[in-house]
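Omission of a single protein chain aside, the complex is shown with its protein chains in their original locations.
The block that comes next holds chain A.
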Amino acid sequence: MSLVSRGFGRRRSATTDDRLPPGQYDTGDRFPVLSAGPTPHTPPAQWDLAVRGEVAAPQTWTWEEFRALPRESVSVDIHCVTKWSKFGTRWEGVSVDTLLADAGVQGSHVLAFSDGGYTTNLPLDDVTNGRAWVVDTYDGQPLAPEHGGPARLLVPHLYFWKSAKWVRGLSVTPRNEPGFWETFGYHDRGDPWREQRYSGD
């Protein structure tokens, strides 16, 4: 039981929204931007996406090839570890299942890697079976650079730092290897419904 703060009460809404995981608030129409470093601006001609590591057949797609892959539209709630959640965000892109289909995956985890050096780790189970995408479209428009464009990972059932901006590929790994924020004490898995914000949560 947590300690009651004298005189504190909810101010925003009278009802609790069951779409909100513990400790989160609804940011409404806003879409906050967070990143540890400057926004990269990689032109499409220099962009590609790779699947590599513990795979039988490494894969690479140019921008045009990526855009020609089978696409899906998803509408999902997203949850940032900095406490905001945003409901019903609309994205388009390619399922990670599609990206891994011909690779012959042999490992148990992936390390997503991005322009600018960012990485984040995920168990294979969290990015397969229709749970993750590489998206290039937000709300019907090309994904803006500050939100991860040209393309970002989207893993909406985990805290949003797992949805790596400016993603350039997935490295399949034989075991769990902590990524950027995970090395600084953030949780390895990051399930917002279990409030797995930091290591040990």
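The rule is simple: a contact is a pair of C-beta atoms (placed from the backbone, for glycine too) under 8 Å apart; a residue touches a chain by one contact, two chains touch by 3 or more; residues count from 1.
Following the convention adopted for this analysis, contacts and distances are computed from a predicted model.
Trainee: Of the candidate names "ATP synthase subunit b", "NAD(P)H-flavin reductase", "Cell division protein FtsX" or "aminomethyltransferase", which one corresponds to the UniProt protein name of the undepicted chain?
Mentor: "NAD(P)H-flavin reductase"
Trainee: Can you name the residues of chain A that touch the chain not displayed here?
Mentor: Interface residues of chain A facing the absent chain: 2-12, 16, 22-23, 25, 27, 30, 32-40, 82-84, 116-117, 146, 180, 183-185, 197-201.
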